[in-house]
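My structure is below; once you've seen it, I'll send some questions.
Excluded from the complex is one protein chain; the other protein chains are retained at their positions.
Letters are used for the chains, namely A and B, taken in the order the chains are written, and counting of residues starts over at 1 for each.
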Amino acid sequence: MAFIVAVAIWLLALALLLPAWFGPWGFPEAITPLARQIDSRMTLTFVLSGAIFLLSQFALGYAVLRFGRKRKEAATYIEGSARWEMLWTAGGAAIFIGLSLASYSAWAEARFDAERHSAGDADRLIVEVVGQQFVWNIRYTGPDGDFGPTDPKLIDDSMGNALGVDRTHPMGEDDLIVPRLALPVGREVEIVLKSKDVLHNFFVPELRIKLDAVPGLEGRLRFTPDKKGTYEIACSELCGLGHYRMRAFMEVMEPAAFETWLSEQAQYVQ
Amino acid sequence: MAVTLQPPADAKRPTRVDVRSAGSGGFGSPPPDTRGWGGGDSGGDGFHSEQRYKLAVWVGIAGIVMFFAAISSAMVVSSVREDWRHITLPPVLWLSSGALLLSSLTFEAAKRAVRRRGAKDVRKWMLFTALLGVGFLIGQFSGWSQMLSQGVVLRGQPSGAFFYLLTAAHGLHVLGGLGVLGYVVMRVSIRRPWPRPKAVVEAAALYWHFIGVLWLYIVVLLLYLG
Partner (left out) sequence: MPEAITYTEVERHAEPKSFVGRWIFSTDHKVIGIQYLLLAIVAAFVGMALSMLMRIRLVWPDRPYAFLETLFPTGAPDGVMTPEFYLALLTMHGTIMVFMVLTTAPQGGFGNYFLPIQIGAADMAFPRLNMLAFWLTFLSFMTLMAAFFVTGGAPGSGWTAYPPLSALREATSAGNGQDLWIASIAIFCLASVLSAINFIVTTLEMRTQGMTLMRMPLTVWGWFTTAVIGLLAFGVLLAGGILLLMDRNLDTSFFIPAGLVVSDRLIDRAGGSPILWQHLFWFFGHPEVYIAILPGMGIISHVLATFSRKPVFGYRAMIYAMGAIAGLGFVVWGHHMFVSGMSPYSAMTFSILTMAIGVPSAIKTFNWIGTMWGGRLRLDSPMLYAIGFVSIFVAGGITGLFLGQPALDMYFHDTYFVVAHFHLIMGVAAVMAMFAGLVYWFPKMFGRMMNEPLNKLHFWLTMFGVYGVFGPMHFLGTLGHPRRYAEISGVDYLAERGSAELHYFITIASMILVTAQLLFLVNFLWSLFAGKKPQSDNPWESTSLEWTLPSPPPHDNFAGRIPVVRRGPYDYSVPGSAKDFLMQHEPDGAGAAE
């Protein structure tokens, strides 16, 4: 029995760990420098936690194997050992808190910069992503580089104004609302995340970042995609019955193609 | 009128068995002490431990404090809202506050009477306390109607919503206290012996003082933020 238990524990541990590393279910391709930085922290955490996991499971199985068989000696009367307690307290604290500190820079890169107000950086593309049950609306500023004011009373889906942009305002007349997030490759993007109704969540697996779209608040995410391709935005906060099908596409394209696309969309809207 | 406030004579106190030496085995076990934390004080049957009533109230206070702390912190973070408007507390609240504070004093008098074992006095002071408590609740109700006549409603007035919520939640706690008072008055009025009047009355007094203090806290919170 002891042998079976030990082997079962080891096999289950390996069955959980090995496919995580070798299986076909790894992360999708990373398409920003930030995503690759996060991936490296993932690897670090995986190696350290995998080692702790294997060590614990191996020790557990070994204890069963060695002390679970019929033996002549009585059990040893040990009440504990301050030295071992110190060891795993200090070791655990060092590894766990060390990991937290190690990924601090990636978090700061993803969120701290985006929190600061971002006016004045002309090269950055600012796009508004607004969730509603159960679609994503994407708003570009148009040629003037400014979003127009919005008012919920002006919302009119039949006129293509799902966000209630004030079309009479000079900053609002050229705003572009589309269902697709097109981005130029290699240029920094700032997503301004909003919601019209309930909580939603902007998640593109290839970006490795995620943020809730909170009604009444603005969330900001910054990244620089450097791989062309079409990716999916999957809503990742329960938003109602259509949550599972609330998605949009994010297309990263050549800057020239992006400009063409923008002007095509503008014509289409008019 | 003879009302027994002492433990009935036939109630057997637990016989304490003398414990001599401590077991030296085990986990560096200390000798079995017979007081407080040692667990010996309860003598093997905590039903005779009178501390448990007061302790239960203290523990319950911790739970109630967390409830009101949660509402308070929600109020603190909400007070930066754009639609937050100041409310003026209705003057009748000062009257009801006075009644509640006074009732703590009458409760203390009832406690003393229990110590003196004067059943009549106990009932008198308890009834005073209960009347003041009811008066407090009536005051709160008229406070509500004064607020309503000022036009403070739940919709669109977060400070008003917190006012109604805090006063209602506190009022329910007062109501619970009145229930305990009623129980005590009933117990001292019937002729059946009651083994633990002191412990129960002291625990009830502790709770009653607590809801008084809690009310002062709520008033300060409403004055400062509301």
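Odds and ends about this structure:
As a working rule, contacts are C-beta pairs under 8 Å (C-beta built on N, C-alpha and C of every residue); 3 or more make two chains touch, one makes a residue touch a chain.
Quick caveat: nothing in here was measured; it's all calculated off a predicted structure.
Put simply, the hidden chain is in touch with A, B once you look at the whole complex. From the options B:64, B:99, B:130 or B:174, the residue with contact to the chain not on display is B:64. Although one chain is not displayed, its contacts with subunit B can still be listed: residues 11-12, 14-17, 19-27, 29-30, 32-34, 37-40, 42-49, 51-52, 55-56, 59-60, 62-71, 74, 77-78, 81-84, 154-156, 158, 161, 165, 169.
Although one chain is not displayed, its contacts with subunit A can still be listed: residues 1-2, 5, 8-9, 12-13, 15-16, 19-20, 23-28, 38, 41-42, 45-46, 48-50, 52-53, 56-57, 59-60, 63-64, 67-68, 71, 73-81, 84-85, 88-89, 92-93, 96-97, 99-101, 103-104, 106-108, 110-112, 115, 132-133, 152-153, 155, 157, 164, 196-199, 201, 203, 205, 208-212, 214-217, 219, 231-232, 234-247.
Quick note on the criterion: only the chains that are shown with their structure count from here on.
Per-chain Cα centroids separate subunit A from subunit B by 49 Å.
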